[in-house]
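All protein chains but one are shown at their positions in the complex.
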Amino acid sequence: MKLSEFLLNDRFARQAGAEILTIEPGYAKVRMEVTPDHLNATGVCQGGALFTLADLAFAAVANSYGQITLSLSANITFLKAASNGWLYAEAREVHHHNRIPYIEVRIAQEDGTLIAIMTSSGYRKKDILPVEPITDTEQS
Amino acid sequence: MKLSEFLLNDRFARQAGAEILTIEPGYAKVRMEVTPDHLNATGVCQGGALFTLADLAFAAVANSYGQITLSLSANITFLKAASNGWLYAEAREVHHHNRIPYIEVRIAQEDGTLIAIMTSSGYRKKDILPVEPITDTEQS
Amino acid sequence: MKLSEFLLNDRFARQAGAEILTIEPGYAKVRMEVTPDHLNATGVCQGGALFTLADLAFAAVANSYGQITLSLSANITFLKAASNGWLYAEAREVHHHNRIPYIEVRIAQEDGTLIAIMTSSGYRKKDILPVEPITDTEQS
Partner (left out) sequence: MKLSEFLLNDRFARQAGAEILTIEPGYAKVRMEVTPDHLNATGVCQGGALFTLADLAFAAVANSYGQITLSLSANITFLKAASNGWLYAEAREVHHHNRIPYIEVRIAQEDGTLIAIMTSSGYRKKDILPVEPITDTEQS
């Protein structure tokens, strides 16, 4: 099984419409279309919907080296409200570490306008995921 | 319209099953039951589902004084994984401020075990919400 | 050696004038007087001076159970500027954990006005500090 297939089991992200486009070692790209179902009471994309998208991108990149990696703590800054259209989340392991990596996820609209940035400290366990190693680029 | 009714328009939170129990000036309590639909690929509640619950609690307390208040930046720390059962989010405006309040949301299980803590800096706009003022406790 | 004595070796905190008042298991109180030497170019207490005070309070509470505990990631929110007077930092281990505790430090003026709040995820190592266990309250 490929990592991108394994991550299809993220039911919460899948129901929110988040889907993985690319996974490489240390990099991942995920997208989600903002629909009326993603909006909060003031009519903009709920913070939790943005976080869900970012969390799937985090999971893709954090696990791209094969070891199970959790998020310990995450910071999300909301830069601009979005109420429709596609959002793209690009995740990078800025600090590669075998125990406590630091990962950044940037969420932007199709034209590159930044919507939110999430940074997160992960915790890499010793357990190996039941997926094939990613050697190059994995397209889902 | 009451604030708790207005916040029923948070469609993302509602579809995640988050519901407001209580709103007071400076305090709110929200709950959500973790079901298989909330789980990520490793079988625990997705960070985005926890964030969605926290964000609704944030919105309830941040707007409890009548002015529209957004989240600028939020930090969530994941203390313990949860894979089922009710979660309760209690939000408090730790620093009451007419422009930039600081709000803390604690998510715990029914027995009080902490699952996650979210802290957030809000930005209070001059716009007034179209809701009745909360003078005491508002039960939904 | 007592923990409060061991922490006198924090030379950066000591030169900033931060001093420990109390350490208990899971709680610590530290103070610092804001002098002209603590100010930044706009005439208010530099963020780093506040962080230094908070970091000493973090170290006191994080190590209050005897195991060496580092800060992995910390969030500090600046609520009000201070340009003189005593500041008190109270640190609490909100989530007690043998590996990854969560600690909150509130910095306030003498009259209780909040100046900043720092929250931090720690990492508790297996190494034991060369200090006496704290059983009750340790006054320095």
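Labels for the chains are A, B and C, by order of writing; each one numbers its residues from 1.
The definition used in the following text is that contacts are C-beta pairs under 8 Å (C-beta built on N, C-alpha and C of every residue); 3 or more make two chains touch, one makes a residue touch a chain.
The structure displayed is predicted, hence computed values, not measured ones.
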item: Which displayed chains the hidden chain touches across the whole complex; value: A, B, C
item: Sole contact to the chain not displayed, among C:Thr22, C:Ser71 or C:Asn84; value: C:Ser71
item: Contact footprint on chain A, counting only the chain that is left out; value: 75, 77, 79, 94-95, 97, 100, 102, 114, 117, 119, 121
item: Interface with the undisplayed chain - residues on chain C; value: 6-13, 15-16, 36-42, 45-49, 51-56, 58-59, 68, 70-78
item: Those residues of chain B which, in the complete complex, touch the missing chain; value: 72-73, 75, 100, 121, 123
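The criterion applied here is as follows: only the chains that are shown with their structure count from here on.
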item: Contact graph of the chains (line, ring, star, complete, other); value: complete
item: Chain occupying the most central position, where position means C-alpha average; value: B
item: Centroid distance [mean C-alpha coordinates] between chain B and chain A, Å; value: 22
item: Length of the line joining the C-alpha centres of chain B and chain C, rounded to whole Å; value: 29
item: Chain A-chain C separation of Cα centroids, rounded to whole Å; value: 34
item: Set of chain C residues in contact with two or more other chains; value: 75, 100, 121
